[in-house]
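All protein chains but one are shown in place.
Let's look at subunit A:
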Amino acid sequence: MRISTRPAAAIMSLSLAAAVLSGCSTEQAGGGGDTAAADGACEASKVRLVGQVRNESNPYEASWLNGGDTFAKSVGLTQERLTYGGDSTKQQEQISQILAGDTKCLVMNVLPNGDSDTAPIVKGADQAGAYLVTQWNKPADLKPADHKTWLSHITYNGEESGQQIGDALAEKIGSGGIIALQGVLDTAAAKDRFKGLQASLAKNPDMKLLDQQAANFSRAEALTVTKTLLAKHGDKVKGIWAANDDMALGALEALQQAGKSGKVAVAGIDAVPDAVAAIQKGDMTATVSSDGAWQGAIGLAIGFCYATGKLKVADTAADNRAFFAKQFLITQENAAEFAQPKTDPADFECGNVFNRKVGPLT
């Protein structure tokens, strides 16, 4: 018995140490918060803001959390930054821990790991009465309109972005062959973006798709795959369409190593800072921005507006409960504006939070 308790004791003491550490780094948010009794009548200072993304090890999600911080600061609060390392189980654990605390004025802006992870998060938030905004991933049959505190689901039209960069490539190269680097093939983002490319190919008959390969959204894999495809198709390759910027940047390295820098047009999606810089320099042709900083702030802003009663669920148009948000095509002309991720406080006024809606999510 003594022996079997040892690992438990070790884990407990380590967790205690971790708890002490976290106590130093984050302030206890909310405190009691018992005063806000009725739905949507929280004092602004009692609202607890939580932003959750996969990890902080990529610029996009880092800018997301920073956008959330900026918003929180603008209303005199701090955002609790949660990351779950792309691990669905860990995401659920974090959500249940948050929901086990004080949930009366809780606002969560969540990036679910995958479609199937959204349902348990929504269920938990429903039971606890926490305000929830989700982004990117949800199953089609699960709708915020059927829930009271799941305020909104925001996503982006991948077909549109895939087509936009396809058209930008066509404009740049005129005619000739391109290769496509696909993302993780069984994700909606990869499928939609590739569908967009196909639409663009149909529109620009002079542009031919020579080959398409999966590089799983990874810079390193894109490097290898691009080198292989350059060896296969040689000078016929005039453009490279990548389903995200990491792969586009990998393709740029491959071009450099093959001595073809600047001779092949490259386009990606996501607008990571390095890609925007590459566009400014003219190394890359185009990318599409969903505006990560805005995403990190808008979820909290929507939740904050409902929690403080400035917006009411009953008065909200059905379109606003699940929508495609506006995305921006970045080319050399406008790249300078996107060089630094920044947010405009006016976007997060309660009257403006749905301004970037470009269409309902059906």
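Basically, contacts are C-beta pairs under 8 Å (C-beta built on N, C-alpha and C of every residue); 3 or more make two chains touch, one makes a residue touch a chain; residues count from 1.
Keep this in mind: contacts and distances are computed from a predicted model.
**Student:** One chain of this complex is missing from the view, so tell me which of "Regulator of SigK", "Glycosyl transferase family 2", "ABC transporter permease" or "Peptidoglycan glycosyltransferase" is its UniProt name.
**Tutor:** Of the names offered in "Regulator of SigK", "Glycosyl transferase family 2", "ABC transporter permease" or "Peptidoglycan glycosyltransferase", the one UniProt assigns to the missing chain is "ABC transporter permease".
**Student:** Can you say which of A:L14, A:A220 or A:V358 touches the chain missing from this structure?
**Tutor:** A:A220
**Student:** Out of A:Q182, A:S200, A:N244 or A:T308, which is the one that touches the chain we can't see?
**Tutor:** A:Q182
**Student:** Which of A:D115, A:E171, A:D274 or A:D347 sits in contact with the chain that's absent?
**Tutor:** Touches the omitted chain: A:D274.
**Student:** Touching the left-out chain: which of A:S15, A:S57 or A:N334?
**Tutor:** Of all options in A:S15, A:S57 or A:N334, contact with the hidden chain holds for A:S57.
**Student:** Could you please point out the subunit A residues that touch the chain left off the display?
**Tutor:** 55-59, 62-63, 66, 182, 185, 211-214, 218-220, 223-225, 227-229, 231-234, 249-250, 253, 256-257, 272-274
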